[in-house]
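Before we start, here is the structure in question, set down as structure tokens.
Of the protein chains in this complex, all but one are displayed in their positions.
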Amino acid sequence: MAFLKKVKSREVFMGKLSHGGDLLEEITDICRRENIRLGRVEGLGAVQKARLGFYNQQTREYQFLVIDQPLEITKLVGNVSIKDGSPFVHAHITLSDKAGNAYGGHLAPETVVFACECIIEAFDGPIFERKFDETTGLPLWAISE
Amino acid sequence: MAFLKKVKSREVFMGKLSHGGDLLEEITDICRRENIRLGRVEGLGAVQKARLGFYNQQTREYQFLVIDQPLEITKLVGNVSIKDGSPFVHAHITLSDKAGNAYGGHLAPETVVFACECIIEAFDGPIFERKFDETTGLPLWAISE
Partner (left out) sequence: MAFLKKVKSREVFMGKLSHGGDLLEEITDICRRENIRLGRVEGLGAVQKARLGFYNQQTREYQFLVIDQPLEITKLVGNVSIKDGSPFVHAHITLSDKAGNAYGGHLAPETVVFACECIIEAFDGPIFERKFDETTGLPLWAISE
């Protein structure tokens, strides 16, 4: 069953990430610094290289893939919640190369920012905590009615 | 001519969809249950299989395509408005496979959720009703100045 909870916009941050920084780490650091424990993330820009995850639904393991070349970020989308007591960013990314071909996946560490403009919206709301989910093998939100 | 209307954020819902559920149907059900008649939808996650529509601009018919394998949802984006008197979700989806290749299209029924985290924002505003549009053959919003 689907479980959705009401949340409320608290504040919105807009800006740019560091050239050469780790994309996922930069966003996570901002969330921790600003005490964003619930929220949404969006962005666009370019990366110097990307590392993407694909969750193998059968073996229940993430497989990682490195695309070691400059790519446009056509879309970064993510959310912020709590894992192991700290703000945790879960993001997926869509990228494109010089021929216009698109790539994508779960944003993994070691994706290097060339330039990235992003918006982070902090929500007030119930605690969204990630716990191991038996059905999928993933750390999903332990929320219910 | 472009027609845009002012709308106002009423409430925001954040949560997860059901493992094994029909992605489009789940979101539509939430909108009907929460009486969301105008809004926006975003999400990320993974599907067990996808069914995508592509609108043939010449024949004016949707062509459908099934990708019968697990894929990451790198981005789900949609809006909520009224069609035939009820809340109607129009969404497009971008997906990726284990090699990082991206796919996408109009989200059609029979796309099966593996895991999906989504945000639905309800708006207050004028009625956005879909009616047959002569120019495109699509059910577009009948709004004008």
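We call the chains A and B, going by the order they appear; numbering starts again at 1 in every chain.
Quick note on the criterion: contacts are C-beta pairs under 8 Å (C-beta built on N, C-alpha and C of every residue); 3 or more make two chains touch, one makes a residue touch a chain.
Quick caveat, the model's predicted, so the values are computed rather than measured.
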{"item": "Of A:Glu11, A:Asp68 or A:Asp124, the residue in touch with the unshown chain", "value": "A:Glu11"}
{"item": "Residues belonging to chain B that touch the chain removed from view", "value": "1-9, 38, 40, 52-58, 63, 65, 67, 75, 77-79, 90-95, 101-106, 123, 125, 128, 133, 135-136, 138, 140-141, 143"}
{"item": "Footprint left on chain A by the chain that the document does not show", "value": "9, 11-19, 21, 26, 29-30, 34, 42, 44, 46, 48, 70, 72-75, 94-102, 104, 114-115, 117-120"}
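Operating definition for what follows: only the chains that are shown with their structure count from here on.
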{"item": "Between chain B and chain A, distance of the C-alpha-averaged centres to the nearest whole Å", "value": "21"}
